[in-house]
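Starting off with a structure, shown below.
Shown here is a partial selection of chains from the complex, left in place.
By written order: A, B, C and D. Residues from 1 in each chain.
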Amino acid sequence: MLRRRVSTGVKGLDEMLSGGFEEGKIYLVTGETGTGKTIFSLQFLLDGMLKGENTIFLSIDEHPEYLIDDAESLGWDLKEFISDGKLLIVDANRYFSIGKEIESISENIFYELKRFAEKMDAKRIVVDPLIPPFVFTDGTQEIRNHIKNFICNLEQLHCTTIITSEIPAGSNRLSRYGVEEGIASGVIILSLIRQETKFIRALLVRKMRGTPIDIVYRTFAIQPKDGIVIAGPLT
Amino acid sequence: MLRRRVSTGVKGLDEMLSGGFEEGKIYLVTGETGTGKTIFSLQFLLDGMLKGENTIFLSIDEHPEYLIDDAESLGWDLKEFISDGKLLIVDANRYFSIGKEIESISENIFYELKRFAEKMDAKRIVVDPLIPPFVFTDGTQEIRNHIKNFICNLEQLHCTTIITSEIPAGSNRLSRYGVEEGIASGVIILSLIRQETKFIRALLVRKMRGTPIDIVYRTFAIQPKDGIVIAGPLT
Amino acid sequence: MLRRRVSTGVKGLDEMLSGGFEEGKIYLVTGETGTGKTIFSLQFLLDGMLKGENTIFLSIDEHPEYLIDDAESLGWDLKEFISDGKLLIVDANRYFSIGKEIESISENIFYELKRFAEKMDAKRIVVDPLIPPFVFTDGTQEIRNHIKNFICNLEQLHCTTIITSEIPAGSNRLSRYGVEEGIASGVIILSLIRQETKFIRALLVRKMRGTPIDIVYRTFAIQPKDGIVIAGPLT
Amino acid sequence: MLRRRVSTGVKGLDEMLSGGFEEGKIYLVTGETGTGKTIFSLQFLLDGMLKGENTIFLSIDEHPEYLIDDAESLGWDLKEFISDGKLLIVDANRYFSIGKEIESISENIFYELKRFAEKMDAKRIVVDPLIPPFVFTDGTQEIRNHIKNFICNLEQLHCTTIITSEIPAGSNRLSRYGVEEGIASGVIILSLIRQETKFIRALLVRKMRGTPIDIVYRTFAIQPKDGIVIAGPLT
């Protein structure tokens, strides 16, 4: 049974993905700091909210109020959606400061996320990022188990989900721990490609299970109201 | 005694391999995430099933239902083969979540695989991947022993077998732990070769014991129904 | 609510940042040794002081008297501001020599900083650098926790703040521990770009949450009185 | 006293080595997986057998029956030599699976090898490879001692000997542990040199004690009956 497609909310991207993400699957949006992962994620939720869906943004390293400010600078009024009950921003910062056992953190976060998702009947979820940058740089077995279990658990919520992963600058990895990419159903890379003395924003659909893709860098702009807008192929 | 050849199921590849794989041997299909390793593997089993052979797909990091969906998106109806008893998809995810001792996991998986292979009189097996990406990144001695023992055990089943290995993005290794390549009878690499701003899919037969080969990158496409189809040499 | 902008004090930079830094946020100024991080930081405080604001410079690896000398060589008379009570230079060297527990050091420094900031009603703070170069080269979990907690605590002071991070020469990281960049609201890189046999000073705004930016290297000069002055784009 | 030369069995190589290997010395044949190390080694033994010498092939990571199959695919009938008592293939796989102490493994293997060599009055020996790929990736002191002791012991057998070493793909080392090269009397490298989109087979005599050499890559082909045949210099 071919799955229903869910728009990514990004102008020009759905056409590249046979209509969008597959409903209920987990996608990885990856890139260095400042490449637009959070904007991409918000845009994905906005698309759903404008279609009447309820959504959850699990914010792991940004304060909710900052997130709201940043959205406002793009002309997106998250507060309205929050007061309408269409958007729930969960501040997951505190989980990481209470205890150190990543396993119990992981379970607690998931348990709360699940409770909210069921209560709201959420259709879209963002986890930004899967692992906060200040935690566990070297990919220990504990982190890997957390990633695996968390993603497997997420799948059971049947929400279309974006997880983000911050790649350390100067690395050529696809994701922070080198494993998220294998577990996710698709991988979208947001890049800053250096061209002589400036940097161009570009997006690459690197992997998309069950969807034929051209693996070509496409430039994009970040614009007020529209957020990320795919321009043409990188030249 | 020269061994019988078994078609790989990939259009254009058998001619490059003096007719295909050698019957009963173990081959490594390797590449980064999203390069087509699972499609290659399925195609190999489909070829056998269409010739009346029974086959097993040991799925270690993908849910069977997702595998079936992804195959369907290529126009391959795995459910039919499953209900005909020609294909068994074994979900090995759970082995890795029960205990942590890779040695006993390895033995349990092999024991179950053996039981099924004998019961079904299977001719072709896929193990995808040999080691799931979230396990043991650094090649400890335990993993190496597991790889060695598992492959040696596989040989005793006398099935023609593909094992896959996911190479971390940005590495130039042939396989995840750098040892699978030495033990397998042949190594096929699926690559995404960057050409300026896009990526080309290419296949390289890097090693094939007992078979003369040209070690030349060949481009391929992924097409509905046909799956992987070798085009010409990479230019 | 869009935040008020605070001038960076650097000629030519505010225009690139929609008016300057966002009030009350934390910015990272990063670069190898000798790239001008301390000058940038002083300039930021001077701008505030000339507008009547009180400011704090937390000096972690330079003696206050040396800092004053270096400023004087640019024609900046810090002593005047100090005697006017507009500038407080806190010598944090001693914290690092008393004990070894980074956690208690971190708490002590923050506690003192907080006390001063509240007493003076400071508007701008500089922490130069976040971690002194002779401490803990490998990014242990303790350092990461320190960085995270210290930055989170800083946010509660509601001062616009610059933290600096010295990148080891020859690395292509954005910051010393690879995590400061993710937590800060913006990242400005000061570089020495080698062009054949000489080095050009250049500044890159690499990330700026809530602010549209062109990510382009711009050359700058260090001039008496004006300090850092943006010239044109790097060619 | 200048030592007698022993043909390598490789067409075109003896001329490059003042007649061949020095009798009774140990040579290292090195290269990535699939470069022809085993074929080179077999060819060296075949040359001896055709001259009436007895030979031993210590197979450490390939099953003897597979070795025989692979040889047959090149038109070499090893079974005949085995039944004539000219070739003994020792399957050393089991040594590595019994115990873990590399020191005792090493002693046991050498002891058995010595016994056979003396009984058969063997003139040529191949150890393929010195260390199996699944063992001990990082060059611990134990491995180094094993390598040193094993090679020193081999010298006492007074057989002309080839040891092979598999270099991990993508490394630019001369041998697996970086020490075999220093102890062996000569080093021959089998390479796959990438030229745009294809790979060329090339051989380099990198070191040859007591023999003047040109250190030039020469291409080679693998042909039925003749095995490795040196073509011209790489261009």
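FYI, a contact is a pair of C-beta atoms (placed from the backbone, for glycine too) under 8 Å apart; a residue touches a chain by one contact, two chains touch by 3 or more.
Since we're looking at a predicted model, the values are computed, not measured.
Participant: If 4 of the identical subunits are displayed, how many subunits does the entire complex have according to this structure file?
Facilitator: Whole-complex copy count, per this file: 6.
Here is the rule we go by: only the chains that are shown with their structure count from here on.
Participant: Go through the assembly and pull out the chains touching chain A as well as chain B.
Facilitator: Common contact partners of chain A and chain B, which must touch each of the two, are absent.
Participant: Using each chain's Cα centroid, which is most distant from the centroid of chain B?
Facilitator: Ranked by distance of C-alpha centres from chain B, the top chain is C.
Participant: Working from the CA atoms, figure out how many degrees chain A turns to land on chain D, in steps of 5.
Facilitator: Superposing the C-alpha atoms of chain A on chain D needs a rotation of 120 degrees.
Participant: From the C-alpha centre of chain B to that of chain C, how far is it in Å?
Facilitator: 52
Participant: Between chain B and chain D, what distance separates the C-alpha centroids? Give it in angstrom.
Facilitator: A distance of 30 Å separates the two centres.
Participant: Enumerate the residues of chain C that touch no fewer than two other chains.
Facilitator: none
Participant: Hey, how would you classify the chain contact layout here, line, ring, star, complete or other?
Facilitator: Chain contacts: open path, no cycle.
Participant: Go ahead and list every pair of chains that touch.
Facilitator: Contact pairs between chains: A-B, A-C, B-D.
Participant: Provide the residue numbers of chain A that touch chain C in the complex, in ascending order.
Facilitator: By the definition above, chain A touches chain C via 32-34, 61, 63, 66, 69-70, 72-73, 93, 97, 132-137, 166, 168-170, 192, 197-199, 201, 222.
Participant: Could you please specify the touching residues of chain C with respect to chain A in the complex?
Facilitator: 1-3, 22, 139, 141, 144-145, 147-149, 152, 155, 171-174, 178-179, 181-183, 185, 187, 202, 204, 206-212, 214-217, 233-235
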